[in-house]
Each structure stands twice: as C-alpha cells, then as structure tokens.
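The complex appears here without one of its protein chains, the remainder shown in place.
For chain A:
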Amino acid sequence: MTRTRLLWPALALVALLLLNLIVEPSFFELRLQDGHLFGSLVDILRNGAPTLLIALGMTLVIATRGIDLSVGAVAAIAGAVTCTYIASTGDALTAMALALGVCVVLGLWNGFLVAVLGIQPIIATLVLMTAGRGIAMLLTEGQIVTVDNPLFRQVGAGFLFLPIAILISLAALVAVALVTRRTALGMLIESVGVNPEASRLAGVRSRTIIWTVYVFAALCSGVAGLMISSNVSAADANSAGLWIEMDAILAVVIGGTLLTGGRYSLTGTLLGALTIQTLTTTVYTIGVPPEVTLVFKAGVVIIVCLLQAPRVAPALTRAPQPRQVEEAMAR
C-alpha cells in the first residue's frame, strides 16, 4: 500500500517537471555563482521551504487525527514579533528566540484545547486562526514593519551553497524522520490517531503526545513565519502566510496521509510540498496569470483525492478496504 500511495504524488511531480522541461528547455539548468547554486529547481526548493516545514508539523498533527488551521496565523505572529523587536532593539537573535517562544505558547494553547478540553481540533484551532491575525496586527499596529538586519535576512534569503531556508526545512524533516521512525514515537503517534482512548488504556500517554504534536506544529509554523518575513525583510500581519495552512494540509493529503489519522508518510509530505510548489512555478513558466494557479491546485486535489478515495483506490490496487467490509456487513 505504501508504495502505491507514494506512486501517484511522485508521478504528479515528475509529470509537472517534464511539462516545465517541454515549455522551457532550460528549466533544469543549474549554475554556480559566488558559491551559490541558482536555477529554477533551486527556486522551487527555496519558495517551497516554508510550506514544507509547516506541512511537516501538520503531518504529525494529522497523524493523531487532528488538524491545525492556525499555522498561517502563528507564522504571521512569529514574523510580527521578530520584526517589531528588531525594529526597536536591533537584536535579531533574541528577537527570533522570543518569536519561537511565543509560538511554543500558542502551540501549548492549541494543545490544551484539544488534549485537555477535548474540543474538536478543527474548531479549537479555528479560534487561533481567527484571532491570531488580529493579534499579529495588534503587534505591528496595522503597519508593515520593515527591518534591515543582515543576520535575520539569512534565514529566508541566505545561501549556504543551497538556500538556507530549504536546509532548515530538510534538517527538520530528517530530524523528525529519525526521531519518529527510529524510535517507537512514530508508532505511538499513529496509535493515538487510531484510537486515543484505547491507546491511553494501553499505557500510551495520549494527552502528552497530542499536546506535543501541536506544540511542534506551532514551532514549525514559527520558523516558517521567520523565513517568510525574513525573505521580504518585513512583517505583513495581513498577508504573511495567508492560506499556507491550506497548502500545508494539501501537501500532507497529496502525500497520502489520510485525514482520518493513524498513518503518516513523511516522504509523501515532502513529495506533496514539492508538487504544490512545482505546480505554482509551472503556472508561472507557461505564462498563465498566477491567480489562476488555484484552478490547477483544485484539479490536482480532486485527481489525487479520487485516486486515493476508498471507493476508487481498491479498483486500482485490489486491496480490501475496511469501509467496504463494514458496508457489506451493514447490508
């Protein structure tokens, strides 16, 4: 099953890249300049870094059968905190640490609503999604705060042979893969996703695990928010990270992680995030107005969902699905 799940997003990615190659033969060209790698592929990686990082946190949240809608708002808050602090003191390191600290608190808040009060994740995080941008506006007083700090600029726009942003995202991905797949943590997260109550009775600390994944998701969003605002050297509370929660959820779903929880694929999320970014780039390459990207995104979601849909997937893979068994029994 895992292999077929990864097959479709991988095929979609390859198809998109090939389309680009046909339209723009120089698409795969890479050049080295001042020790930095440049080219369309590098651009895809760099622009996709925030989405990938947020999708990474989202994957773990979704694996516990949750969802986090507040990631975009959290990213905006992180940018707002950092930029206002830098604007007043000029200390980038403290500013970023402060922003990430705030994000951890926001993650704790989401986790508290979901794990302790038992509120549906979609609604619990909707609260912060609605209020979060208001808080970010409050911090920046409705202005776009611009900063000029060389250290802060490195996070989103810097190069260390490859763009620093993508290095951060990939490092986080590898770290999560090691921590969850080389230890039992990944399995515990999946078991909470299958049935939190049964997991608790089996001795898994469901509540702590759920709490942890929300904090981790908020932290990822915070770092992504730093990348976004660092890239433009400004905090825009209104539009920083707007709709990025949808892109991140999309990346996770395209990657074959089911929203019903209980199973997740980090490789899938990587493929999903890259597919979405490549799609956006493709639309630019073939000269369609960028706003129309949304139609293509809808097309990709619908196709991938149809391929993975419980009613369609069996016809392609011939594996029995629990839903069908359940329905057969119901009849």
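Here is the rule we go by: a residue touches a chain if its C-beta (ideal position, glycine included) is under 8 Å from a C-beta of that chain, and two chains touch if they have at least 3 such contacts; residues count from 1.
By definition in this document, contacts and distances are computed from a predicted model.
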Inquiry  = Given that one chain of this complex has been left out, which of "Alkylation response protein AidB-like acyl-CoA dehydrogenase", "Sugar ABC transporter permease YjfF", "Ion-translocating oxidoreductase complex subunit B" or "Acetyl-CoA acetyltransferase" is its protein name according to UniProt?
reply    = "Sugar ABC transporter permease YjfF"
Inquiry  = Of the residues A:105, A:123 or A:160, I need the one that contacts the missing chain.
reply    = A:123
Note = Interface residues of chain A toward the undisplayed chain are 67, 113, 117-120, 122-124, 126-135, 137-138, 141-142, 237, 246, 249-250, 253, 259-260, 289, 291-299, 301-302, 305-306, 309-312, 323, 330
